[in-house]
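With one protein chain withheld, the remaining protein chains of the complex are depicted in position.
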Amino acid sequence: MTSHAKRLFGLALSLLAVSGAWAGRSAMAALQAPQPAPAAAPEPAAPPAGQTTKLSPDIPYDVVLTGSTLEAAQRDFDQFAWEMFVALNWTVDASGKVDPQKVIGSAPSGDNPTVWETWKEAGGIIRAGGKPPTPWGAPPEIPPVCRFAGGPSKVIAQAGKVPLPLLVQSEQAFKMGPLIDQNGVYARYEIVVDQPMFDYIVANQLYSRAGQQSFKGQVEFPFSDLATKTLGSIMVKAAWKILGAGDDPSRFHVSEALVYTPASENPPVQESCAKEKLGLVGLHIVARTKSAPQWIWTTFEQVDNAPDYPVQNAASHYNFYAPGSGAPINTVAPQPWDPAKKGPPTQVARLSALTAATQTINSQYQALLAAVNPRSVWQYYELINTQWPASPNDPRNPLGRPTPPFLANTTMETYIQGALVDGKVELVPQGTSSCMNCHNNATLTTAAPSGFSYLLSQAQ
Amino acid sequence: MSTEPQYDVVIVGAGIAGTIVARELGKAGKKVLILESGSGFQQGTSREAYLGRYYQALAKVPEAPYPGNPYAQRATTLEIYCYEHDAEGRFVQKPGCESYLVQKGPLPFSSTYERQAGGTMWHWLGTSLRMLPSDFRMRTLYHRGMDWPLTYADLEPFYCEAEYLIGVSADVAQQNYHGITFPPDYFYPMERIPPSLTDQAVAAGIQGLVIDGQELSVTSTPAGRNSAINPKAKSYNNGRRMCAGNTSCVPICPIQAKFDPTVTLADALQTGNVQVLYQAVASNVQVDPASGRVSGIDYITYDASGRQGTGTAQGKLYVLAAHAIETPKLLLNSNRQIPAGVANCSSGQVGRNLMDHPVMNAWALMPQPVFPFRGPISTSGIETLRDGEFRRERSAYRIEIHGLGWNWPANAPYSDLGAFVDGQGLFGTALREALNQSVTRQIDINFLVEQLPQEKNRVTLSDRVDGLGIPRPEIHYGLDEYDKRGFRSAFRTAAEIFAKLGARNATNFSGQQSAPNYFNFEGQDFLFQGAGHIVGTYRMGDHRKNSVVDRNQRSWDHENLFLLGSGVFPTIATSNPSLTISALSLMAARTIKRDLEPGTSG
Partner (left out) sequence: MSDAVPDSSMNTFVELSSVLTGYAREVLAPPFDSIDLKSLYYQTAQQAQGAVFDQILSTFAQIMSATPPDQWPQEVQEKILSDATLGPAARQILKLWFVGIWYDPPDQINQGHIVSMQAYIGGLVWDTIQAHPMGDSQFAFGYWGSDPPPPGPFPRFEKGGGA
């Protein structure tokens, strides 16, 4: 679709944003605003002046600051985060194209196939032996064990023309261990990138060690530019849980996927594959923009993941917390870790609660999503926070002063949310999860910086 | 007590030696129990907490990140200041000041260790030097110390294996000095760590400088830190981050770009054949009187409130890998059946020959900025004087080019700040300029002096006990004339290096007579520091009368008992011990696996 059409459509959708009673300017006002509750006849609060809260399939190009305070800037980035979330989870049709007529969550089920799920999966970029990536749009390579006996593999591996995700990864970054749900099943992780990023990797042959060794210069992924209305690099990391007993599928974005457990020598695990229904529990959306060469880091979670620490008034059910179990929180399961077997559920608590401002914008968007369709699964997601560079162009500060300094998703950085010292949470530089700090260390296999993407360090 | 032991092997200590053996045996399907005296560990959360302690510690000493505990106490860096030299030069303890190591002098043993999962290599620098072929033959070549019961050639394949297990960054072409050899076509898994600006300045500046007949040169130091993957390595990827030069290898790498034994421990646990009992302090080694074989290891468990219970771990084979102070302490404390202690009957050498690399700091102000406090703490060294005919007369040493300015010898940049602000009253722009002018030109080079083994330098049992009632280590330690001649040479070499560099030598140990680590040699004052290299208290040898273990690191007295770690080193050489510990542990794992083969009595 043309950008013109996108804009028109976005305008139409903004009608969905029902005007509220107040139009406060400051974040303080936002803090005091009553929380609009998602209801049958939602009436969400309007955003501060100068911003429109709308549901649009347009991927935002960049953040435009509307004020000079930290609170105002954070609100702008959180707005950007939600626009990203909505646009990337917009309905795609059977051919994988955005369908502007089908508003996010408007299908009778309340769910829909999404834009980012049509993007290029990590396994199709970094391939054994340094082989070139499979073409954009090609289905994932299906291991033989996933081509179930007697069945035509193409049919099983794809739903329509949208390829089924192939979920492999079952451990968090740097061997910190798995996240295990209340049914004893390991969460799975997936990384995809958009086409500008993919094209850049292919054009510069960064997918192989040989290509990286001959690459000269600095990895500079293309960035989105508001002035020229060009879209740049976006990467997405998703965390999924296999839906099972106790899970309410109507509260998740659900995907059918091939869950593949590769063979392992240590511990000895035979490869296996199963087709499963998965619920989306965590979603990082990371975009490189002209104003943020260190990228803008947003992260979302399904609302039932885990309670805040210290846990008080726990709900009766969480994806990753058992009320009353007494198990120590955020403690990794004992080794050996074997995703082919059931393990002890991880008792997760969120160590940094969402800010009041983030809760406000979450309520606004959740209400908008519910207004489209009371059954919309998307109303059950919440923004955790958005991390952005406050000094993006200071040579003394190549990291750009990450703001806020820390950010963790309980499903992806479960074990580095903060140190508990005598029951108090301490947020530790370099130790506690900070997207930008950590990804600033990402390199090619040649040790040259890889533009904040760890994907390329895996090249063969 | 069951007749069939539950485990094939019981290991004491989850440090580098113990976890390597556990990993190798676990992968071979053998059942292993590790008794670890300290606390356990979780890759993310624990590192966070340790980093938090480190950032908030005023004294950023090696143990700063690690909490320690009263039931598995450890030596700490500053506790040597519980001692001093009195007006008569006697080594005395200050009233009311307690140290874990009960130091008897005449000098303090100044190196420390950790008792927790991962052990002391949590705070190793990463230096992964091999020993020189001549280091194994000190007695034959130089009539000093003792020959090792094995040769460089024996150890070479295990060095290679250890360099891949740890993940060492270095270039073979730079490491083949003093007779070090490599297999044909061998390469390290990762390329050398780039030299720092200080390294570059020293390398360029000392060209042509000859000491004791050898022309000095600067060599990139092999390091267990991640660097560019060697293009020749087909598939190497250890999954950890690339070194980002956070400049805190000691005491903790924030991003685990530096190897530590939690890597091998995780590998071992991942086999499903290895179990660890944390907070389980081995207190006694049981011996079957009939066979002389070890029959169990008694241990005490504790939690935050203190002693909890006791147990006995039983296996077919036993490995003690609890460092060169705690291992002899355990052996000597196992004296209910054998008064001399376990593994000590034949030689009486358990606890003796305690060694370190006593370190002489030498510091100077360079004529130009060299920008310390950037990059790994050390990236190059001068290896030239690690060997030579002079070893007949005095200690050899390696010179580590340090990257922290005068931080170690003089507490830079804090001391500079104090001098300029409180001393000279500077502030504002003038203060910034003064700090920049001085600190960016600071250089520190450290001489790691080879100390000879002496029987009188030893670990014994103190009559004072720890939080569990176990006797604490009593340390008798000093330097002999040979070692001190090494210091004298180091002092002169430092002066020559700094003169050649055009640097203003600031090395000065005068006025420190009362310091515990002070000594005077032929009119010259010295201070020395510990290198953290605790070596030699259950040495290996070719005869049961002069050594505790044989070349397989098997106790001469108890055939199913292996003693691992740097305690087995007959001499300390000039290389940092971790790589050699790792190579020897891989070698021992092979022997132990063979012992466990059906039909082998062990």
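By letter and in written order, the chains are A and B; residue numbering begins at 1 in each of them.
Heads up, the rule we're going with is that a contact is a pair of C-beta atoms (placed from the backbone, for glycine too) under 8 Å apart; a residue touches a chain by one contact, two chains touch by 3 or more.
Worth saying up front: this structure is predicted, and the values here are computed from it rather than measured.
**Student:** From the touch rule at the top of the page, work out which displayed chains the omitted chain touches.
**Tutor:** In the entire complex, chains touched by the missing one are A, B.
**Student:** Please pick, from A:Gln172, A:Thr403, A:Ser433 or A:Ser453, the residue that touches the omitted chain in the full complex.
**Tutor:** Here the residue in touch with the unshown chain is A:Thr403.
**Student:** Considering the complete complex, identify which of B:Tyr164, B:Tyr177 or B:Phe427 is in touch with the unshown chain.
**Tutor:** B:Phe427
**Student:** Quick one: say which of A:Pro108, A:Pro144, A:Gly324 or A:Pro395 touches the chain that got left out.
**Tutor:** The one listed residue touching the chain not shown is A:Pro395.
**Student:** Among B:Leu216, B:Met242, B:Ile399 or B:Leu596, choose the residue that contacts the chain missing from this document, as touch is defined above.
**Tutor:** B:Met242
**Student:** Considering the whole complex, not just the chains shown, which residues of chain B touch the missing one?
**Tutor:** 51-52, 54-58, 60, 194-197, 200, 227-228, 242-248, 252, 254, 369, 371-376, 379, 403-404, 407, 411, 413-415, 417-418, 421-422, 425, 427-432, 435-436, 439-440
**Student:** By the contact criterion defined above, which parts of chain A meet the unshown chain? Give residue numbers in ascending order.
**Tutor:** 68, 70, 73, 390-391, 395-399, 401, 403-405, 426-430, 440-441, 443, 447-449
Here is the rule we go by: only the chains that are shown with their structure count from here on.
**Student:** From the mean C-alpha coordinate of chain A to that of chain B, what's the distance rounded to whole Å?
**Tutor:** That gives a centre separation of 44 Å.
**Student:** Please name which positions on chain A make contact with chain B in the complex.
**Tutor:** Answer in residue numbers: 172, 174-177, 209, 213, 266-267, 330-332, 334-338, 413-416, 418-421, 426, 428-432, 438, 440-443, 445-447, 457-458, 460.
**Student:** Mind pulling up the chain B residues that touch chain A in the complex?
**Tutor:** 27, 42-45, 47-52, 55, 191, 226-229, 231, 235, 237, 239-244, 246, 254-257, 266-267, 269-272
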